[in-house]
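Notes for the one structure printed next.
Here the complex is missing one protein chain, while the rest keep their positions.
Chain nomenclature is as follows: A, B and C, assigned in order of appearance, with residue numbering initiated at 1 for each chain independently.
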Amino acid sequence: MEINPTRRTVLRGAGRAGVLYTLIATGVFKTTAAIAAAWNKTAFDSKDTIGALKGIGANAAADSNDIILKAPTIAENGAVVPVDVVSNIPNTTSISILVEKNPFPLSAHFEFANGALPDVSVRLKFAQTSLVKAVVKADGKFYTVQKEVKVTVGGCGG
Amino acid sequence: MTDPMKIRAQMKGDVAEVRVLMSHPMETGQRKDAAGNAVPVHFIQNISIEVGGKVVVEGQTGTSVSRNPVFGFKVKGAKVGDKVAVNWIDNKGDKRTDEASIT
Amino acid sequence: MTKKILMVAMASPFLIAAMPVAADADYRAKAIAVIKKDFKPQGQATLDRLDEDGLQALCSRTGNKPPEYIAKRLEADQLAAVIYPSDSKLLGDWKAGEALAQSGRGFTWTDKPGLPVGGNCYNCHQISPKETSFGTVGPTLYQFGKLRGNSEEIQKYTYSRIYNSKGYNLCTEMPRFGHIGALKEQQIKDLVALLLDPESPVNK
Partner (left out) sequence: MKQRFIRALCAMLLISSALAQTPKKPAVKVPKSSSQAAPQAAEEKDAATLEFEKFRAEMEDSNPAELFEMKGEELWKAKRGPKNVSLAESCDLGQGVGKLEGAYVKMPRYFADADAVMDAERRIVWCMVEEQGFKFDDIEKKPFANASFTPDITNLVTYVAGQSRNMKIAVPLDDPKVRDAYETGKEIAAYRAGPYDFSCNTCHGSDGKRIRMQNLPNLGTPKGAISSVQGWPGYRMTDGVMLTHQWRMGDCFRQQRFPEPRYASDVVAYLLTYMTGNANGHVYKGPGIKR
């Protein structure tokens, strides 16, 4: 049931959560309540991309063409923007998605184990035209790719 | 009270494609209701996907995730009939688990 | 204002009686009965809004194609009711006009009564090339002044066309912004400037 030892990096600074995590990972607990303790408040509450990246342990990330980031060039509606990320980097263990111009850029963070492919699709709110950034962790190193999404008129009546 | 999720899990070749629709307001805390009162922040913070009893994906989410979230994942090594369980828990401690079988 | 609408309303039944009718009278009567029965007032949108004035009735029942001789007479009536500014200065501030042209607010049951209403212009017209989100219900107004100049005559024409477009085309889809009191004198002047001022992006 071990998910992935590098996960602890994510939980650095959250000691109790780390313990809980270990218990979940070893199968002692398997409740959603236990998972909740592992929400990375520092990273999600960060108001800028750099802070959010630090929060997930990514002080530096190299640009990579091996990450496929699919998002519309022009979004039909900023309230629901489909974003797909696929990592072709071997040993990818996590994918984080950030919307740079949102009040809180870190939008979602996923960890993969037991056969899950590093391939996720989500739908995100965009407060305005912004870069969307995917950050991948593989073999303990971070890689990134980004794309601009333009947000179009409408959605607010008027 | 929480509403059920809609889970679709299908084998495409040797990969199981899992799509999950969740019923959740994902309130940012910045929206005002019709009366002008701020609607309190209320959003899913953690999700996990289990296939055949093993956790395959664990996710953390923030307020940027759209209302009534939609997630898609792919899992190798699963087979038709395997149970898929999806869990979420939000910032108020509300939680929900739903299951489906891979078809 | 109301008086003018009434005048038209009183004048037209005679005309309507004398002309060919495109719509099926029975279904039209039924439609009106259903409309009168099935609406409720909401916010500023009161039930009197459901009453047709003569011009509206004429357009509705002829599929917006009234006989020429009737249209001409009623257009003249509409145009005769245009009130021009007393100072005969018709070019306002094109920047204020641009802001007004952008706004589509006003008169719906969710709009606060009494607030200034928007010009709704971009909803239907292309105007400044800087705004590419424009409607196509009406013709493009890009280069309106460049093509026509801004002589006193053109200014007067433009003012009256915004004030009451039905003075030129009886069943046009364009609202009678000045006639119904939606847009005030200064607002219409600002829109005239948006269309005619050589400095306006419309004419650059």
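Note that a contact is a pair of C-beta atoms (placed from the backbone, for glycine too) under 8 Å apart; a residue touches a chain by one contact, two chains touch by 3 or more.
The structure presented is a predicted model; accordingly, all values stated were derived computationally and were not measured.
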item	value
Displayed chains contacted by the hidden chain, counting the whole assembly	A, B, C
Contact residue for the chain not shown (choose from C:E52, C:D93 or C:E185)	C:E52
Contact footprint on chain A, counting only the chain that is left out	47, 72-74, 76-80, 82, 102-104, 121, 125-129, 150-156, 158
Touch list for chain B against the chain that is not drawn	3-6, 8, 19, 21-23, 25-26, 28-34, 39, 63, 66-68, 70, 72
Absent-chain interface as seen on chain C, which is shown	23-24, 27-28, 30-32, 34-35, 37-42, 45-47, 49-52, 55-57, 59-60, 63, 107-110, 122-124, 126, 129-137, 140-144, 146-147, 166, 173, 175-176, 180, 182, 204
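Criterion: only the chains that are shown with their structure count from here on.
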item	value
Whole-Å separation of chain centres (CA-atom averages), chain A against chain B	15
Gap in Å, rounded to a whole number, between the CA centres of chain C and chain A	52
Contacts with 2+ other chains: residues of chain A	none
Per-residue overlap in chain B, given as positions that touch at least 2 other chains	none
Touching residues on chain B, where the partner in the complex is chain A	15, 28, 30, 45-46, 48-49, 51, 54-67, 69-78, 87-89, 93, 95-97
Complex contact set, residues of chain A against chain B	1, 3, 7, 24, 30, 32-33, 35-36, 38-40, 44, 79-81, 84, 99, 102-117, 119-125
